[in-house]
Every structure is written in C-alpha cells, then in structure tokens.
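A single protein chain has been omitted from the complex, and every remaining protein chain is retained in its original position.
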Amino acid sequence: MFNIRTDLAVESREIYKEAYKEEVPGVDIETEESENYTITRVTINNEEGEKKLGKARGTYINIDVPGLKNTDQELKDEISKVFAKELKSICKNDENTKTLIVGLGNWNITPDALGPKVVDKVLVTRQFFVAYNKERDETVANVSAISPGVMGLTGIETGEIVKGVVEKIKPDLVIAIDSLASRRMERVSTVIQISNTGINPGSGIGNKRIGLTEEYLKVPVIAVGVPTVVDAATMVNDTMDLIISSMKKQAKVGTDFYSLLDDISKEEKYSLIKEVLEPFMPNVVVTPKEIDILIEDLSIIIANGLNMALHHGIGLEDVNKYIR
Amino acid sequence: MFNIRTDLAVESREIYKEAYKEEVPGVDIETEESENYTITRVTINNEEGEKKLGKARGTYINIDVPGLKNTDQELKDEISKVFAKELKSICKNDENTKTLIVGLGNWNITPDALGPKVVDKVLVTRQFFVAYNKERDETVANVSAISPGVMGLTGIETGEIVKGVVEKIKPDLVIAIDSLASRRMERVSTVIQISNTGINPGSGIGNKRIGLTEEYLKVPVIAVGVPTVVDAATMVNDTMDLIISSMKKQAKVGTDFYSLLDDISKEEKYSLIKEVLEPFMPNVVVTPKEIDILIEDLSIIIANGLNMALHHGIGLEDVNKYIR
Amino acid sequence: MFNIRTDLAVESREIYKEAYKEEVPGVDIETEESENYTITRVTINNEEGEKKLGKARGTYINIDVPGLKNTDQELKDEISKVFAKELKSICKNDENTKTLIVGLGNWNITPDALGPKVVDKVLVTRQFFVAYNKERDETVANVSAISPGVMGLTGIETGEIVKGVVEKIKPDLVIAIDSLASRRMERVSTVIQISNTGINPGSGIGNKRIGLTEEYLKVPVIAVGVPTVVDAATMVNDTMDLIISSMKKQAKVGTDFYSLLDDISKEEKYSLIKEVLEPFMPNVVVTPKEIDILIEDLSIIIANGLNMALHHGIGLEDVNKYIR
Partner (left out) sequence: MFNIRTDLAVESREIYKEAYKEEVPGVDIETEESENYTITRVTINNEEGEKKLGKARGTYINIDVPGLKNTDQELKDEISKVFAKELKSICKNDENTKTLIVGLGNWNITPDALGPKVVDKVLVTRQFFVAYNKERDETVANVSAISPGVMGLTGIETGEIVKGVVEKIKPDLVIAIDSLASRRMERVSTVIQISNTGINPGSGIGNKRIGLTEEYLKVPVIAVGVPTVVDAATMVNDTMDLIISSMKKQAKVGTDFYSLLDDISKEEKYSLIKEVLEPFMPNVVVTPKEIDILIEDLSIIIANGLNMALHHGIGLEDVNKYIR
C-alpha cells in the first residue's frame, strides 16, 4: 500500500480508493451516521482484500468523532456508550467470559501510554473470583488487566509476556488496547478502532515483532486502538497531494505542470519524500502538543466503555461510576 | 515477634534484643562501619533463628545511610557503588547470568512505586541478545525487567504474572525490588536491604499472597527493598516505649509507676494500641510528605547499582552513565 | 492550645472540651447532620474565643464526610454540591464579583499539592472579560486563578506573590485553597473546612510566614482547606490518651496508676513526646500511602464546587461539566 503508514483500516481503504478510483475488492463497507459520530465497519472477506488493504482478514469498526478533542462531558459519555455497544457486538462476551485486558505501549511516552492508562482505570474483578473461589457473579464478570511494557523498557517481547500470563490465568478473551499511527493529523485522538483480528507485528507505535493474535495466544483477541501519532513523511506526502489537487482546481499554474506531476507515480513521490526527510528526521512520528490531555480523556472513555461492555451488572446508565 | 510490622531483618533482631536482652540464637551478625554508612549482615542459620526472627533462613544485608535523605550527589553515588558491591557478592552472577529484574508495587501510589521506578531506569539488554541470537557479549550481560503491577490493578497475583514470564524467558536469576515497611520513621528511605531469601507472602507494602521465592519460581531470587512506610500502630508503640524509658531516666514520676508499666507485657501493650487505633485508622501505614522526591532519588541509586553489579563492562566509575 | 498541631477549628474546640470539660466561651457552634455528612459551623465571636481556640475571629464551616475515601461517584457529586452551597453562603458573591483563586502548596509534594491541582481543574474566565472588554456576562463571572508555589521552590513568600498579583488585577474576592494538618488520621481527606478568616501565618503544610488575610491583601479572603497530613507527635499523643482512657475503663491496671497519669499534665506529656521523638523524626508529618489518589479526587470535588458557586450560569445540576 505505497508504504503509507497507517493502522486504520478505513485509511487503507481511503488510500486504495484514491489510487485506483474504485472500491476495494473482497472488502465490505457499512456506514452508520449520527449527529456526533460516524461508524464505519470494514470487513475484509478474503485473501484479495487482505492484500489490497495490507491488513488481516476480519472486521474493523471505526468510530469517528470529530468533536472528541473538545471538553464536552456529554459527548464523552455518549461515545463511551457507543464504544461499549460496538465492543460488545464484536466480543460476543457474556457473564461467564473471563477477559484479560492488555494495555500495550510505553507509560513514559505520553502518546504511547493509552493502553497502560486504560489498565489503570478499568475495573478488575478476577481477584474476587479467585478469593471466593467462584465461577460467576450476579453483577460482574471475571476481568483482569496487565500493562506488559515495551521491549525497550523490559528487554522482552510484549507478546512473550502476554503469552506467559495467558498460559497461567487462561482467559477466554483478550482485549488489547494500543496507540495507533494515522496518516492524518485530524484523526489523532478522534477515531476509535475496534477489530477482531488481534494486533499484528509492526502495528501500533511500539513496533512489536510478535503479534497478539488468536493464532499465537490461542484465545480470541480483540484490538482496540486510537491514533495518537502521525508519521511525518506521510503527513508531508498527503499535504503535497492536497496542494497539487488544489493547484489544479485553481489553475494557478500552467497545464504542463499537471502532466508533469502526474508523471511522478505515488510510490516514487513517497520514497522521494522519505529520502529527503531521512537525514533530518529518521522515522519521526509527530503528535499534537496537547497530547497529555487527549490521552487522559481517551483513557477514561475507553475504560468506561470496557466496564459497561464486560460486566453484565453495569449498564450504559452507569457511565463514569466505576472508573478508578 | 509481637506482631510488630517490619520487613527489615535488623529490626526484627532489634525487637528481639529489646525483649530478651540477648543476641538471637541461630543468627549471625556482622557489622561494617564507614563514615557515611553502616553495613549489617544478618544470617539466619537454622529453624530456631527463623522462628525467633519471623523471617526465612538466609542472609540479609542492610546498608544504613542516615544522610540519604539529603540532596548530596556524592553520597548518592557512593551508596550506588556500595550497593552494587554488596549485591554482586550475594548474586554471585557473572557475564553469562541471565537476570530478570522484577519491580514490585503500585506505580500509582508513590511510596509503593519504588520497584516500577527502578525498572523504568535500569539498563535492559535481553532484546539485543535475542535479535542477534547470541549467548554472550563483551560488555553487557543479558538483563530484562518487568513491572507486573499489583493485584488491585490487575486482578492477578503478582507471583502468577512473574511465574508466567519466568517460564517463558527462563532467566538464571530474579532480582525483585520492593517497597518495605519499617517500624521507625527514621529508617524510611535511609536503609537498603538485600537478601537471598526472595520475597515472602505478606511482606512489602502490597500484601502479596504468593511469594517470589526460589521454591516457587525455580530460580534463585534476590530481594532488594527500602522502607518507605511505617505502620501507624508500630510507630505509636515504639514512641510510647521511648517515653517510658525517658520517664524512668528522668524519674519524673513515682517509683510505683515503673513497676506498673512493667506489668503490662509488650504483647499486651501492642494489642491494646491496635485495638484503640483500629476504629480510627484500620491498618494505616504512614509515609513522610516528601516521599515523591525520596522515591525518585532511591530509584536512581538502585538502578545505578543494578547496572554496575550486573554488567561486566560497566564499572563503579560508570555511575550515572547508563541510567535512562 | 497545648501546641497540638491542627488547622481545623472543630479540632481546636474538641481539644478545649477534652481539657476543660466545657464548651468554649465566646464561640458559637451549629451542627447539621445528613446521612452522608455532618456540617459544623464554628463562629468565634470575640477575643476570648480567639485566645481559647488559638484561631482568628470569624466563621469556620466544616463538612465532615467519613465515606469520602471510597470511590463512590454519587457521594463525590453530592459533596461537590454541598460544598458549593456552603461556599456561596460564606462568599456572598454574585455575577459581578471578580474572584481570584489561589492554589497554595507545593506541586511536587503530593499531600501539599491540593491547591495547585484545584487551580489546574477550575474554570477560569477573566481572559474573556479582558479580551472582549466587558464587565459582566450572562453565564459566567470573572474568575482567575494562580498557583504561586512555595518559598522553598521560589525563594519568595507566597503572600508577596499573591499581593503583587492582587495589586495588578484587583479582584473583589480571594479564595485560597490549601492542604491542612489535622490531629487525627481519620480526618485526613474526609473534612473540608471553609472559613472567612483568610489564611494565617504558620497554618497549612507549607509554614507560611506572611498570611493571606483581608488585612494584608485589602480584599476579603475565603480559605478552603482539607487535612492531608497528621503531625506524628500529635498522633502519638492522642493515641496515648486513647490508651489511657481505655485502660481506665477496662481497669487493667491498679488505681494508683490513674492518679499518677493525672499528675502529668497535658502540656507536660505533649512536650515529653516531642522531646523523645525529635532526634528520630524532627517535625515529621505523615500521610496515608494512598494520598496520590485522595488528592486527585479531592481536587475534582473542590474545583467542581468552585465552578458551581462562582458562576451564576452553572447550576448544581452541572456538576462535572466544566472540570478541565
């Protein structure tokens, strides 16, 4: 996919459509619009779809909330509930499901700290099931949570730590929370992606080499992510495209120019940008300066949604009640 | 041991001596004094010693540094080196030893965050051994580190997480860092204890129920701890003893009084205090208000010492060079 | 008042009553009990009351909420509202009142960081009044806020910084938020005190030497405080009293003992404790280990209450809506 760095399936599809002017074959799209948000469900059905989008087969739900950067408590609560509903639909969990929440990322690097921050806020209950030696409870399900850290801090692949814990505590379901990279700055902290494909090597900010997938962990893995960074080269690339198309529309320059720009293929252009930027900023990913506040808000929205989706006794009306 | 809450072997011995006016049987004591610190090595040799001190058999090294609360960089560097030397003597590690550092405690509760803070600062190298598929290196040994969190945050016993990871990555040695409880406020953040007994259930601040011991993990476990809290009841109890002995010396009250006080046994007095305090502060442990700063300083001292003790290419002259 | 360190008027009164077995002359007490909290209003009417209680003339409102340590969101919201109502009754502010909120304390020392944390969360509006050059607004009043820091960090008396700012921006009202010392651990983080006396030298944790009073700043000063620390000597002293009274009741010791204990006056006993403790812990104040979490929760409750009390367009139903 032209090496454009994105962890969002909707962006992969967007890039494909921009390039080929057609919908991606082997992929179903479903859109649901509301006043404050749009839900897009991208389902990759077969190998062709996998190859075209460069993403694993499965369903990717994107909740896109342009206004999420603002401090509107009602909107936040609304999105917690929407997220809870979508998560529950994809997890297919019930009161007997034992869930392990995994907060991926580095707690010392703010844009990478979403996962650990969610783990710190979510309601965990497994210890009571163990202490009272019971299998089920009237109001809560069996939920545990870990923040394994990143390889740079631990010296250990995140996947190995999670697998070690999964083998010990044997959950029925793993939900992994991660910070993602997007191609566009306006998507940073405004999109929540939920997918049933797990987390694949190289995705997220932390460049994992072992994935967190059902194949590896032997339990279903749901991935929840929010873009918190943009790859600088991607940002420059996309802006140049916008500029060229803007110049075309405004006919600010002669006609020869267009044909010349069309001569440079997309791949060529992107690698040119990479080459030029490399000496100055090797693999720079950038983040908005308000990221501390954005991550704090997002971690509450997601922890809230997890509480409502996982525990049968916690309803949508209980938003904010069980946040630590 | 009269239920007085302490994780320090030197304090258990102190309490024994106060009560029985004799050295503890089955226990060897060795003391080494320097200008800025005193090292006490307590070795519990047999079952009698274990029972008398309420601590597992093994060696407990205490580095006592009364001036450690001050901001004297030279003293801190000196103690990093002393700690590195003592740690190396007890670990018996060499350049082939694969070490897993475990930072116990809750990163959200400052006095309990020593372990996780050390993990964030220590130099980890295992990822390079894995990436280059090599067994040894000229300058560094194979070191990894995790902060498993506490059961209240994860829903999982710390011991289970550590065991899961140990089974996956198979280290030769585990070094567990923990925050401890002391009986005396003046020992908070001024004593470093190293022991080859591992960490036993109920020790430290976080009330673990599964220990981190060689028996459980199947590899040697070295425990490193620093007192960061004092149990309120213990503090009151000890102060009362000081007052009584002070009153005796000063003969401020009549002679009948002494005999009366002697009538109340130590056990009786402590349980009386517990009973009286319970309704007001159940299991309150207290900490100095500057604890944020003390923990930050201690984590640097300990991470420094670990770097020098574990890596054969990092000498005592390299203090502060490899701190993250 | 026997040098027992407390910043709470209700505790000064309690100490007086314990000592003299009578209500304090020159002082009015009014109590209002609810299911979850008790409000006590202590009004010191004259010089006699001032001397007996060692506190400045004025009204001290104490909202005592034993359950505030728990994570019950509904209780927190209720207390935000109760606090807003009491604060409004003592501030007598209206939509034209220009208020400066002053967050006292050291942001690097958790138990002293309540004031700065409230300032970070409260809604400030003065900049809009200045930008649009208007005197009043339909929904919000003119509110500004500063965290002056402590002398140890700034080298400047807090009072001087506040006075410099007050002279520049000329507010009608100053509300100072501070961390307080209590005599009892069970009051830490469960009592909110509001008073119209300002903040006097030596009160709070940070040992101010210049007070923040109407006399000094030339505008009315409302003080809001919550105990976050206990003086160790005070804690020991009070526990000993509890023990003695418990021993009396249980008649565990002979009758001579009582008379002996009665011989030691309260003053004598407290200074004996101070003397004994001094070498080990000079001026130690202690705090519960969960203080990080308690301060975070309290700062939200107080910022919420300030928002509702100061802005005429923010009602009690808007709790949590304008927290940053």
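Note that the chains take the letters A, B and C in the order they are written out, and that residue 1 is the start of every chain.
The rule we apply is simple: contacts are C-beta pairs under 8 Å (C-beta built on N, C-alpha and C of every residue); 3 or more make two chains touch, one makes a residue touch a chain.
From a predicted model like this one, the values you see are computed outputs, not experimental measurements.
Across C:Tyr16, C:Trp107, C:Tyr216 or C:Tyr322, the residue that sits in touch with the chain not pictured is C:Trp107. From the options A:Glu30, A:Glu47 or A:Glu186, the residue with contact to the chain not on display is A:Glu186. Within the whole complex, the absent chain has one touching residue among A:Thr158, A:Thr287 or A:Asn307, and that is A:Thr287.
Shown as candidates are C:Val10, C:Val24, C:Leu53 or C:Ile146; the residue that touches the absent chain is C:Ile146.
Annotation for subunit B: contacts to the undisplayed chain at residues 71, 73-74, 320-321, 323-324.
Summarising the interface, subunit C meets the missing chain with residues 107-108, 119-120, 124-127, 130, 142-149, 151-157, 160-161, 163-169. Across the interface with the omitted chain, subunit A contributes residues 108-112, 184-186, 205, 229-230, 232, 235-236, 239-240, 242-243, 246-247, 252-254, 256-257, 260, 263-264, 272-273, 275-277, 280-281, 284-293.
Operating definition for what follows: only the chains that are shown with their structure count from here on.
At the interface between subunit A and subunit C, two copies of one sequence, more than half of the residue numbers in use appear on both sides, so the contact is built from largely the same positions. The distance from the centre of subunit B to the centre of subunit C, each centre being the mean of the chain's C-alpha atoms, comes to 36 Å. The distance from the centre of subunit A to the centre of subunit B, each centre being the mean of the chain's C-alpha atoms, comes to 40 Å. Chain geometry summary: the mean Cα position of subunit A and that of subunit C are 44 Å apart. Multi-chain contact residues, meaning those touching two or more other chains, do not occur anywhere in subunit A.
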